[in-house]
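Missing here: one protein chain of the complex. Every other protein chain is in place.
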Amino acid sequence: MIEIETCKSVDVIDITDQVKRTLRESGVENGLMLVYSLHTTTGLIVNEADGALINDILSLLQRIAPRGAGYQHDRGDGNAHAHLQATLLGNSLIIPVERRELVMGMWQKILFFEFDGPRHRSIFVRALAD
Amino acid sequence: MIEIETCKSVDVIDITDQVKRTLRESGVENGLMLVYSLHTTTGLIVNEADGALINDILSLLQRIAPRGAGYQHDRGDGNAHAHLQATLLGNSLIIPVERRELVMGMWQKILFFEFDGPRHRSIFVRALAD
Partner (left out) sequence: MIEIETCKSVDVIDITDQVKRTLRESGVENGLMLVYSLHTTTGLIVNEADGALINDILSLLQRIAPRGAGYQHDRGDGNAHAHLQATLLGNSLIIPVERRELVMGMWQKILFFEFDGPRHRSIFVRALAD
């Protein structure tokens, strides 16, 4: 389990190194890595860890599902936009494992998106052997 | 296989209990649960099973890809919006399994989205052991 303290209401964290560490400790040679967020207002993607691009992704999500746009769920929690943005990204990833390494392209990083922080967040990570 | 009869053109069904039952019957201790819809106009997500939130998700999808907005595919089937909305959600999920239980957060449920009902729908569900 990767435990994260997010720092802002919206936050993006590159967890690639933590996932790689979990893989090394597992000793798995070939198979897949499962990365699964336990939350309903966070997302996980594989893409480039470039600050400008991350701002573009956040702007896009805010444009598609803006905060406080008269959502029914906002009558309770006030975080409907965070659920909607999370839904568009998804809450889990799988990454191939070969010869004890993640199979990832040159620009690929594992990015965790917080949409309703700051909070303590838990991400389940496990290598499954073939 | 989970078999569902959807009741409306758009319908959302919480299948968490059925997936848990399949896991129990499998006897798998550790690994992952694969949930895969066999259809091209349905979606699967993990999020909160709150009726207000589900209405917000459906409104968002209808706003992004409204029914009958001059799509090329509508010249044939008339259900292009259903394919588009399904594409934004995805048709499969994976959920970790530990000690014979799904690893899910407090608010997480497995939600099946029908976008072109009412129909008979089949969802493949299988536990894979580590």
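Residue numbering begins at 1 within each chain, and the chains themselves are lettered A and B in the order written.
One rule holds in what follows: a contact is a pair of C-beta atoms (placed from the backbone, for glycine too) under 8 Å apart; a residue touches a chain by one contact, two chains touch by 3 or more.
The shown structure was predicted, so the numbers you read here are calculated from the model rather than taken from an experiment.
**Student:** Sort through A:2, A:15, A:80 or A:95 and give me the one touching the missing partner chain.
**Tutor:** That would be A:95, which touches the missing chain.
**Student:** For chain B, which positions touch the chain that isn't shown here?
**Tutor:** Residue positions of chain B that touch the missing chain: 34, 36-40, 64-65, 71-73, 75-76, 80, 83-84, 86-88, 90-92, 94, 122, 124, 126, 128-129.
**Student:** Can you list, in ascending order, the chain A residues touching the missing chain?
**Tutor:** 31-32, 45-48, 50, 52-53, 55-57, 60, 64, 88-90, 93-96, 103-105, 107-108, 128, 130
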